[in-house]
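Handing you this structure, nothing more for now.
Missing here: one protein chain of the complex. Every other protein chain is in place.
Let's look at chain A:
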Amino acid sequence: MKNLKFLLVGMCFGIILIKSEVISWFRIQEMFRLQSFHMYGIIGSAIVVAMISILLIKRFNIKTIHQEAIIIPDKQFNWGYVYGGLIFGLGWALTGACPGPIFAQIGSGILVTSVTLLSAIAGTWVYGLLREKLPH
């Protein structure tokens, strides 16, 4: 079961999301109302720690546990990042959740958010359907 380790990492992530209240609608509201540093602190310090880790991996040519070279694919800009980003932002403030937190909310027993998840899957599906017609 080579994927089991990812289940364990996911578990850690889920626990952190709940314990830090990142999945709380109130916390997201507080962030967008600029009334707390909490969410900015979490996202900012996560970026800093991840950035240092990646720099170390690159600097010392650290390999995966299977001795493969670590590759991070480059993202190519397209205008979908802007249009899609704005649309996601609207949904983020409405639902108080990004995709990761939705799964943590469901696990924590807030079962109505499984409807949020189904709706997000539907949104992804509709994007796939319309993709060729949308500006990118």
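Assume a contact is a pair of C-beta atoms (placed from the backbone, for glycine too) under 8 Å apart; a residue touches a chain by one contact, two chains touch by 3 or more; residues count from 1.
As a working rule, contacts and distances are computed from a predicted model.
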Query: The hidden chain: which UniProt name fits, "YeeE/YedE family protein", "Putative ABC transporter, permease component", "Glycolate oxidase subunit GlcD" or "cysteine desulfurase"?
result: "YeeE/YedE family protein"
Task: Can you list, in ascending order, the chain A residues touching the missing chain?
output: 2-33, 35-39, 41-51, 53-54, 56-57, 62, 64-66, 68, 70-78, 80-100, 102-113, 115-129, 131, 134
